[in-house]
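In this view, the complex is presented without one of its protein chains, the others remaining in place.
Think of it as A, B and C in the order they're written, each chain with its own count starting at 1.
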């Protein structure tokens, strides 16, 4: 275990992991009862549930590492937007079902690679969470990938919608592979991989799925960023928090 | 002035007035920057502004009458849904522009009659607020009425949308004319009219405008209710509050 | 009674399950389709009042539990549509019937969820009443329906406990939380009593349905059972059931209680409940907005099948 020297960086890393799953889980949960077909209602609820479960683990560990007595709930419900460390991708609106599933696939494919690497983390607690989450995510990525393929290679309309979704979302993909001092510290301590090192495998996965889906991945590698460093989120995050944190803010100190 | 004996009822009455304008003002303000044409952006912002201004007066007086040191802001930002006393009509979602303007007209037409009666209130403070607000509302009702006519008697599509809006909203109209013990106390003290007494004039106004608009007012007088008594709001109100009260809830005690 | 009908009734009387391929009276089939379909629709529409609080659930744990519950409900809908399909009616047909208003769903879901305790009350009271209705249906005469009910009841009782757990937390919480709990009970009490339907005296279909074992107990029996079970739970929570006339009747060995307002019940049934329009609009929008998805996935499946044939 290598926590002592890296605890500030590790805390930051864990927030990034947990905020990703928290915010995406929230977004996915907004679909409840409104999916195009019953099986998708079930699948979306299941995905959201897995993501919230992972959030409990990541943010729980983050609070432990921070050592100031903050629980996973405290971190989820009592920070304002600027303290969140999720990538911008997961904040983006659901849009139509295609946009939601495209966002899911773009995230799942990254998460699968990240978790796979984290299973070998020098920090046993991280490795353990990763091992548990990886099983869930293997299912997520299979499902979201299949749906992207099915809708991309479906009707003319579904193809056009999926291409529009990819065009809209792709400029947020690069942020998942950016590296900074936190990542360097994590890599050096053997806790987590350098995100940049995952990009080739990701691109290969994307190429395969988009190929089958008959969709064109944009050439431009420009990426929006600022979420995982906290420098600048989108305007959407603040609105998410108004709902997500409502009860905790309106009734501070209550136990639920 | 007749406040002493009626202060609890008067407080309730003032909340009803102020919560109507607060919640409708909030709804209208959601349009900001998204109206179909620039003049409407201006008009909607202006309507919202007037309604929020009226809210300051009604809730300010409510706090004064209550005598517990609560300001208009305290009442607006620190009550939960069950303490709101607005009619359900004003909570309903904006829908399309037609639905927003239909809701506005249905409310404006009531408010005009109510304010006209309140100008003769035995409570000088109420009369004064009513006199000020009446000038603004005379303009609102003219504008919303003209728009309902223009869109009702416009294209086939605009007609159909306006008819759908009226059909959706009409079952919320009756609540504005319901009377209870609070209203009886207000009427007896000469502070406010019995809402039921305004219905005939309202129906005449509605008939005139809907006639010109070539729209059919539903026959059924069934009405949803529960808002102005606080018995049961719609699910929409709670969501409105998450945004509206966010900063006051997240940063209690701060001065803005 | 024809010989076929008599043989059919003998099987039912002997507690032998009717299976999809067995002969059955048209009216038996029609009644089952209506009952199972309505139940399935209720599971689907029932996601909406709870979904209303998923984004505002107060803790991660509560959010996870609520998500799991809503997921279960969609699953129940699926079991039930499958059971209905064995009677020769497709899920899409049933959905169209729901959206056109030809079929109903449980009126309870036309009431709003207005504070977090409502999510507790839905589990405690609404699922509680549902279980009261459903437990006997595990023994219903139609095999697929009976088996679906067995699976569903297991999960529902879990949901009810979770709902009661929320109420407990709220009732033992801050003043505001206690007020939420009482407010929730006030609003959900009578609508829950309505879930058993009007008194059997007024119900025309009941006798035949009971003979067919599609319906097992009378509405009034179930309602009494629900009241008897729920009142002590409310007392344990320190909450007041909103009924002045509620009183233990030593002689009857049951609680006496006030009837719900049946005018309201019939109003809600006619579409005039607080949320009928919102619920139906929500489902219609989901169905209409999802058309391109269903079409797209169908087209893809056909392309794949065609490619597979071509490759063979």
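In this section, contacts are C-beta pairs under 8 Å (C-beta built on N, C-alpha and C of every residue); 3 or more make two chains touch, one makes a residue touch a chain.
Quick caveat: nothing in here was measured; it's all calculated off a predicted structure.
Note on the chain not shown: across the whole complex it touches A, B. Among B:150, B:174, B:211 or B:226, only B:150 touches the chain that is left out of the view.
Of the options B:8, B:42 or B:181, the residue whose C-beta touches the omitted chain is B:42.
By the touch definition given at the top, subunit A reaches the unshown chain through residues 80-82, 168, 171, 222, 224, 226, 232-235, 237-238, 242.
Considering the complete assembly, subunit B touches the hidden chain via residues 22, 26, 29-30, 32-42, 45-46, 48-49, 52-53, 55-56, 59, 72-73, 76-77, 96-98, 147, 149-151, 153-155, 157-159, 161, 243-244, 246-248, 251, 253-256.
Please note the rule applied: only the chains that are shown with their structure count from here on.
Chain contact topology: the protein chains form a complete graph, every chain touching every other one. Mean C-alpha positions place subunit A and subunit C at a centre distance of 35 Å. Between the Cα centres of subunit A and subunit B there is a gap of 42 Å.
Within subunit A, residues 243, 246 each touch two or more of the remaining chains. For subunit C, residues that reach two or more other chains under the stated contact definition are 56, 176.
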